[in-house]
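One chain of protein is taken out of this complex; the other chains stay put.
Chain naming follows the written order as A, B and C, and within any one chain the residues start at number 1.
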Amino acid sequence: MEFLCPSSLIDKIMRWIKVVMVLFSVFYSLTLRCLGSGPEKNNRIPDIPGYYTLKCDFHIHTVFSDGKVWPEIRIAEAIKEGLDAIAITEHLKYGKRSKYKEMQFEDRNRSFEIAYETAKNSDLIVIRGVEITQGMPPGHINAIFLKDANIAQKDFNETFAKAKDQGAFLFWNHPNWKSPDKSWEQDGIPQWFDIHTKMLDNHTLMGIEVVNARSYSKEVHQWCIDKNLTMLANSDIHFPIGMEYELVTEHRPMTLVFAKERTEVGIKEALMNQRTALWFENNIIGNENFLAPIFQKSVVVKKVSYHEKIAEVVLENESAVDFILENVGDYSLFNKTKIFILKAGNELKIGVKTGEVLEQFALKFKVHNLLVSPNDCLVAQISCNTD
Amino acid sequence: MEFLCPSSLIDKIMRWIKVVMVLFSVFYSLTLRCLGSGPEKNNRIPDIPGYYTLKCDFHIHTVFSDGKVWPEIRIAEAIKEGLDAIAITEHLKYGKRSKYKEMQFEDRNRSFEIAYETAKNSDLIVIRGVEITQGMPPGHINAIFLKDANIAQKDFNETFAKAKDQGAFLFWNHPNWKSPDKSWEQDGIPQWFDIHTKMLDNHTLMGIEVVNARSYSKEVHQWCIDKNLTMLANSDIHFPIGMEYELVTEHRPMTLVFAKERTEVGIKEALMNQRTALWFENNIIGNENFLAPIFQKSVVVKKVSYHEKIAEVVLENESAVDFILENVGDYSLFNKTKIFILKAGNELKIGVKTGEVLEQFALKFKVHNLLVSPNDCLVAQISCNTD
Amino acid sequence: MEFLCPSSLIDKIMRWIKVVMVLFSVFYSLTLRCLGSGPEKNNRIPDIPGYYTLKCDFHIHTVFSDGKVWPEIRIAEAIKEGLDAIAITEHLKYGKRSKYKEMQFEDRNRSFEIAYETAKNSDLIVIRGVEITQGMPPGHINAIFLKDANIAQKDFNETFAKAKDQGAFLFWNHPNWKSPDKSWEQDGIPQWFDIHTKMLDNHTLMGIEVVNARSYSKEVHQWCIDKNLTMLANSDIHFPIGMEYELVTEHRPMTLVFAKERTEVGIKEALMNQRTALWFENNIIGNENFLAPIFQKSVVVKKVSYHEKIAEVVLENESAVDFILENVGDYSLFNKTKIFILKAGNELKIGVKTGEVLEQFALKFKVHNLLVSPNDCLVAQISCNTD
Partner (left out) sequence: MEFLCPSSLIDKIMRWIKVVMVLFSVFYSLTLRCLGSGPEKNNRIPDIPGYYTLKCDFHIHTVFSDGKVWPEIRIAEAIKEGLDAIAITEHLKYGKRSKYKEMQFEDRNRSFEIAYETAKNSDLIVIRGVEITQGMPPGHINAIFLKDANIAQKDFNETFAKAKDQGAFLFWNHPNWKSPDKSWEQDGIPQWFDIHTKMLDNHTLMGIEVVNARSYSKEVHQWCIDKNLTMLANSDIHFPIGMEYELVTEHRPMTLVFAKERTEVGIKEALMNQRTALWFENNIIGNENFLAPIFQKSVVVKKVSYHEKIAEVVLENESAVDFILENVGDYSLFNKTKIFILKAGNELKIGVKTGEVLEQFALKFKVHNLLVSPNDCLVAQISCNTD
């Protein structure tokens, strides 16, 4: 058989085109197969009254800058981890600087385009972004919701202006990062420069990463509160996600966006109005207005009954977060010390020494890992009505 | 073949004796087989300077009162869970009251004797005790380190006196328990009666169960501190232990005894001098003098190095307790919020923002689940010397 | 306060009666709490056409002979493991032989009575039995479905006769057991004696334990087939079940009874007619007539589709047994070697190289761990209809 020696050149060319097309279709279906599997562990953070709680990651790299995977992979990973939205944010001005001669092209839209195409049969929202990279100050700035990511200008202020012209949302990445560049001085303790004040004043800077990858900055957390900036938690992922996080037991950091609708527009509106919280390891970080309803929706009172004069309350934690609770209510507990953990996806029965049989009473807890400020946690009440 | 119809009656009797003896030896070896397996999960609580940390359970029942297993089982269970000592404490005056006509004998030494015999080829220390059961006040009182458990008198004060004559250590069981007996009123909130003051004054009452089975009493915890009483945590087990605790993930409550020697005498001396702490669920409860060295011995600083000006400290928790830590030191952390968990048997790397490279510095934590009082936890420092 | 010194003796007695009664009620409720939890792991063996598949254990001891737990525990254990029926079978003539003077009473009905009372609010069927214990031959014989277990006679043949008079089902226990009694010779290789032939002929012996505890006898398995005896698999449990089996990953051996109704009468009728199979570790042992439908009902064909000319068949194993499959069908498999495991509770997709697209085809497997004889396993077909 002489498959590769057809009688005419045209036949040969046609055949090659066909082979190439089928190979692509194979990969496309392979990609979809990976996409199709969906989230594998409980990653539930409940919606809150008035808003969807969307799980987002706004800082992601691919081989189109210094990441190590093709954009399609970022879609498969996000779907597998149950995310609602991701932004692809390659380093601007990276192409020529690439260590690899093969990757020195400058079109900053390409990785978004490939990712977007891959996701189009899924529910995942893919956002066009870019990481505007320069020394400190002002450090690295992400611009997302762009229409065209090729916005590089000589002066970064002009770059920011071009992004703003497109209606982008700009935020400061990892202010606590220590670049190997010696001029970059903060050594883990972030510094706020005059330029940041200027960017804040002219509405260029609208958010900051309080959490980047495995780092959390207490100082940046306080800045966000003091300056009314949108808090963000992003992975800044470069490697395959499964190489950075043990996904059986861990999750990437996520920005929880409280959106009126589950669309790119909805996400942008929420970011512009500081409606975010951060899911970092076993913490949720954010304003009490969001953390209180998350806790209320997560913890269900399944049963309240009395055994003699001790109330037995069965609580179920439907969320993916283990709550570290400290009893600060009026009643001491029969079966728990002051501090105990209500595990994700679990029920727990607690005995409450109300002293008499009550029709109604309230539990009051400090929830140590729901942080409303760097040093303060949510205090929450749970109403109990005896069955 | 006519094995069971021998030519003479004597032969027949001898054969039966033999059969019976071998059956016993089979069970004895079966018991030892169960005994031999040893502790199956990390149950390490470290020794502290000057003392062995012995894991003890001083409140245990068998079929000889209202428990549901034969005494041999208590030995097998204790060895499997890695205990150092147990006390067998049947209800006094129980025989006649037994629901079962078969168990209405009154010798309160028997279950200890069987347990002691079973344990004699092991390292487990078995202590003779009894639970002196009456209404409230004074409630149920355990007497342990008895020479003869048959001490029942008409008046319980006389019973206590008999126990004291034998040099026993007496403690009050589960003051927070609500007996179904209506005259027993405290409803989970324990009451201290005059008789308890009297017993305290004449050195009859020397300890109290702060923890009994799955209950912990904040009020009793405070009594122990205020009145200088020995704290105890006991299982009060009646069923097979594996039916009450999921031993793969849980452990029974244990009294940690800080003893100068690993003997019954050593345990008694420690109890007489209030040298105990309580291991209850994921808490250790006791005086700071014991909790501080337990934490120091449990947490090993494996490595201190600098990445730029951020110190990277690798901590290993060698104990069986997950420590719930809150950073209250001079430096904020690079990769943790104020509260985080250092898991049992695990290593954790934390970044410390010392601001400059230091040869030596200290971390300071609140350890929320090491309770020095009902409302206060241990505050501990960890010294770090840069490698 | 003088709770225990009432003004009159009558008051005092009344109070004691009350205390005793409430203590019993506490334990009764504690027992039921343990009972209430139900089976904790997948222990599903499906019903088969025409019959319920009942999970039974017909050989169980308590402290009333040489077991180590009170009868109530046997009920709690059985319910927790999801059994349908148990028989309490103490050694006959044991009382006087007990090592313990407290247990030397002879009423062989007592442990059944206590167990029966405990189970009466549950679905568990509790059967009255006894183990008629003597040397070999004929070895130990269980009689179950008794009306009165006190059937001891001088001559065991007379004992058997008394049992038969009550309509009991008699079976031979652990013929492969080596008693420590030297006259007991078989050393693991069971011997069939003339007396067994006689017992078989006069319908005294109707079943044998092919499986006892952790032992399986290939020889006894063959006897059952050759002599048309009912096969049994029993635990012969003496210790708490959780001390003998790691119930998270293991189960006790069980006799699967194929009964027309879920009652004691239904079980007896099935045993009398050899309708049993044995669930031993990861094996089911029994007649093809039962094993074939168990396999058919356990394995569900969830999907049959074609990818090019390779059929993709999704099989789900709904049972609690991992099936060890060997492909012996007409088609080779695309993604499996000749032997592979279809795990309990799991789905598996297998590619079948049918060579062309077929509307209908059959898979054929040897199921190595469904044993129809000591050396032969079930061969089963699975029909596949393309979706």
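In this text, contacts are C-beta pairs under 8 Å (C-beta built on N, C-alpha and C of every residue); 3 or more make two chains touch, one makes a residue touch a chain.
Since the structure is predicted, the reported quantities are computational estimates derived from the model, not experimental observations.
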Chain not shown, its touching partners among those shown: A, C
Residue, one of A:A78, A:I114 or A:I127, that touches the chain absent here: A:I114
Option from C:R214, C:K260 or C:K364 whose C-beta touches the chain left out: C:R214
Contact residue for the chain not shown (choose from A:K164, A:H238, A:K297 or A:K364): A:H238
Touching residues (missing chain, whole complex) on chain C: 176, 178, 187-189, 214-219, 280-283, 285, 307-310, 324, 326, 332-341, 351, 353, 355-356, 368-369, 371, 374-375, 377
Residue ranges of chain A at the interface with the undisplayed chain: 1, 3-5, 15-16, 18-20, 22-27, 30, 34, 63-64, 66-70, 72-73, 76-77, 80, 97, 99-100, 102-103, 105, 110, 114, 134-137, 155-156, 179-181, 183, 193-195, 238-240, 242-243, 248
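Keep in mind that, in the parts below, only the chains that are shown with their structure count from here on.
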Number of hops, chain A to chain C, where each hop joins two touching chains: 2
From chain C, the most remote chain by mean C-alpha position: A
Per-chain Cα centre nearest the global Cα centre, belonging to chain: B
Equivalent interface positions on chain B and chain C, same or different at half: same
Distance from the mean Cα position of chain B to that of chain A, given in whole angstrom: 45
Chain A: positions in contact with at least two other chains: none
